[in-house]
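One protein chain omitted, others in place.
Order of writing sets the chain letters: A, B and C. Residues in each chain are counted from 1.
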Amino acid sequence: MIRVGILHGAGYVGRKLIEQVLIHPEMALDSVTSRSHENQPLWKAHAHLRGATDVVFSSELGSSVELVFVAAGHGQGARAVGELRDAGFSGLVVDMSADFRLPDAVMYLERYGNPHPRPDLLETAWYGMPEITGAPPKNTLLIANPGCFASAISLALHPLAKAGVTSHVSVMALTGASGSGAQAKDTTHFPSRNGNVRAYKVFEHQHEAEIDRMAAGLGYSFVPASGPWTDGIWGVAQTNTSVEVGALFEAAYGNKPLIRLWPGQLPELHWSVGSPFTDLGWIQKGNEVVIGFAIDNLMKGAATQAIQNVNLALGFPETLGLLP
Amino acid sequence: MIRVGILHGAGYVGRKLIEQVLIHPEMALDSVTSRSHENQPLWKAHAHLRGATDVVFSSELGSSVELVFVAAGHGQGARAVGELRDAGFSGLVVDMSADFRLPDAVMYLERYGNPHPRPDLLETAWYGMPEITGAPPKNTLLIANPGCFASAISLALHPLAKAGVTSHVSVMALTGASGSGAQAKDTTHFPSRNGNVRAYKVFEHQHEAEIDRMAAGLGYSFVPASGPWTDGIWGVAQTNTSVEVGALFEAAYGNKPLIRLWPGQLPELHWSVGSPFTDLGWIQKGNEVVIGFAIDNLMKGAATQAIQNVNLALGFPETLGLLP
Amino acid sequence: MIRVGILHGAGYVGRKLIEQVLIHPEMALDSVTSRSHENQPLWKAHAHLRGATDVVFSSELGSSVELVFVAAGHGQGARAVGELRDAGFSGLVVDMSADFRLPDAVMYLERYGNPHPRPDLLETAWYGMPEITGAPPKNTLLIANPGCFASAISLALHPLAKAGVTSHVSVMALTGASGSGAQAKDTTHFPSRNGNVRAYKVFEHQHEAEIDRMAAGLGYSFVPASGPWTDGIWGVAQTNTSVEVGALFEAAYGNKPLIRLWPGQLPELHWSVGSPFTDLGWIQKGNEVVIGFAIDNLMKGAATQAIQNVNLALGFPETLGLLP
Partner (left out) sequence: MIRVGILHGAGYVGRKLIEQVLIHPEMALDSVTSRSHENQPLWKAHAHLRGATDVVFSSELGSSVELVFVAAGHGQGARAVGELRDAGFSGLVVDMSADFRLPDAVMYLERYGNPHPRPDLLETAWYGMPEITGAPPKNTLLIANPGCFASAISLALHPLAKAGVTSHVSVMALTGASGSGAQAKDTTHFPSRNGNVRAYKVFEHQHEAEIDRMAAGLGYSFVPASGPWTDGIWGVAQTNTSVEVGALFEAAYGNKPLIRLWPGQLPELHWSVGSPFTDLGWIQKGNEVVIGFAIDNLMKGAATQAIQNVNLALGFPETLGLLP
């Protein structure tokens, strides 16, 4: 059993990581840190976990931890990873923040507007989207876990990009409120969110930097929006092309255990909520093409993709602890 | 005061028509028919109206009715209008169904799959989308009230079509559950609808026949979907063009009292829910263009557009009874 | 037309007051103040009102204002009323806060924990729950508008209290998220509120001070809870008595235009949402009794009760501007 620590585990990503670690047959939850909940049992932040674990939030990870998930906010992730390394931790680290998702500090500054906190660690990071980037190379010690929108949209666009599709692709995707984190915000105020849809960061969502890497060469525009539900991302990518897109998806993902393909239909949001799967479907009528995609933003968009990456990095079966 | 009758007023469109007629300063609600609720007060179908009106559902319209809204289902609308005419009613009729929205019986058969029930009346019908088709000509006696998706999308695309935009437009729109009517269906079963998004009739929604008329010449693809809310349509139209779309919208709708333009942003769904307004916004970044649109499917998508049409047909101010 | 001013009109109570004043046939909206939105059109805070009014938020009420609604928070209400009086305003004021709902400063201190900001004005205030306290006396210049839970529960319990029912009454009521106001809070964070029910202030809700006045002598316990919807209060009062409660309700409210009685059934929440009505129903089976109640917390629980009070104070019909 690998002893697992989670840094900053009082938020939503931390919560899902705790749940996944608890059910993983080769992982043991060693310690979870939180400044706001120090010395309180995990269920003070995650009430539903009472009775399922006796772990107590601590200020530091345990000394015997072998694998660390960093669930800090963007900008904080790199600092936390840096402190781990500075303190001599030499085990595998999975950073859930955006900090190690771009390959160099120049691009980071350009896309996020602030200098990278720990550029020295950038070259040690592996961007882990298993169905596209494959298993991490041997001895990988830092995995940058992809963004939620980035995961869904990259998986939807990658086959088109790889095939050299030249038509412009219009992407529209909606996310649930858990994507905004555990802190109350104007945009997640129930009277404002319930029964509402709101576009935001149109043509300038920060996840485009990741999508640009995973769907290099493809011309696309992305309109993100927030929808009135808690968990899940659902969206469509529309284009006009004579390329038979179904064949591209079958070729790219036909043998991937955590991608489900739905030829001739678009997946419903519900299907993937609560699961580690990415659902991808398509409808083509003459040159009219739409690709539908759906994931759980906290699962494939965060915690289960992290587990998937760790499974591959450590030589476990890709789906270990993710499927019954 | 014009005496108003509503045929088949126990459904959601009927409910909104009743509400609008009750607050209209030049209309008096004379009679409302319903087979399922005959001889029951209106509030047996529409509980919130108890105390606001004493009208009782009847089997026939009152003999002094001067204006009739037909809120029957598709296919039933034409029959009901025909029976009114056969019975000698010579006043203004507004048909809320799809039956008189297309200009000829051949197109009707092609698009809806069944022969038109009353082709003799087709040429008496006026398709009433005031911001595009203007006021009905004098002596119009039959108004075909547009579909809900058709209203929102036509108003979003019409300026592009008029300007001869040649780039393909990708349209994605979501509708609330009240668009499915008052009868329970699998797709409106709460556990299936809540927290879910589902695409349906992709590239083949029947409202495309109307959009084709209002945005003639424009190349577009339409992905309709259902969202987890009760009222409202929200969507986006994306394209790639160097045409400055803001100028097109200002020119087309700058002086329309029931269209609100939002340059540089996309409207939220909430803003138009419960109102007679159409909200249209746009963002353009280089050649990337997105137009956002939102309406209340039972208001601009049904009842208030009907009132707007009647106001224009009868020479009232366009917004009479629609704004405070 | 009476010229109306609204102090602190950028919140939810302010929004509903604006809407109600705009449709009231004897009221003209003169001015609305807001510190956060000064010099912005009303629709910057209330987007759906764009196109319905051209009023702009100001820092001060207009000098010709004849009637003022004070929509400030608790504690701020008394200060704002005091400043109006100090500045010489001698017209009717309706305070929406809790500050003038209790008859004396001692009780205020005891219930709310802070000294009353303007005890000098307490004796000028009239607690306006028309169906219980009747029309304000001639020359009333300050109306204390009741709390939302207080309105619903007082109307449900008053007939029992008046009849001297001695059995203990268990009250359980749920409120929507708009009752928490327009500021985002942990308890209105969408992921926490959606699909959840949470009790709060059990046996110690501050509205009990009002209920104690309106249902004096009755023994009851009150468990408040928050539910996953935006607008509306729904609840039940259960007791064990042989008194025929139906007769009590018919006697108390049979001729009240804004109370709807539902013998033999409990009202649904939906029926009163968006309306000025209070719905009251009851079921009695032997000695088992349950009374169901429902109101819109921002309508009967705030704005429309305020209009109802003003109508009575100024000699208008009680329902003017409230019913079509």
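By definition in this document, contacts are C-beta pairs under 8 Å (C-beta built on N, C-alpha and C of every residue); 3 or more make two chains touch, one makes a residue touch a chain.
As the structure is a prediction and not an experimental result, all values here were calculated from the model.
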Full-complex contact with the absent chain, from B:Lys16, B:His46, B:Arg101 or B:Arg193: B:Arg193
Touch criterion as defined above, residue of C:Ile2, C:Ala163, C:Ile283 or C:Leu314 at the omitted chain: C:Ile283
Chain not shown: contacting residue from A:Gly113, A:Pro137 or A:Pro324: A:Pro324
For chain C, residues in touch with the removed chain: 168, 170, 172, 174, 176, 192, 194-199, 202-204, 221, 223, 227-232, 234, 236, 238-240, 266, 268-270, 273, 283, 285, 288, 290, 292, 294
Touch list for chain B against the chain that is not drawn: 12, 176-178, 182-186, 188-191, 193-195, 228-230
Chain A residues touching the omitted chain (full complex): 19, 22-23, 47-48, 50-53, 257-258, 260, 268, 270-275, 277, 323-324
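Here is the rule we go by: only the chains that are shown with their structure count from here on.
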Chain centroid nearest the full-protein CA centroid: B
Chain centre separation in whole Å, for chain C relative to chain A (CA means): 46
Where chain A and chain B are represented by their mean Cα positions, the distance between them in whole Å: 40
For chain A, residues contacting two or more additional chains: 176, 194-195, 228-230
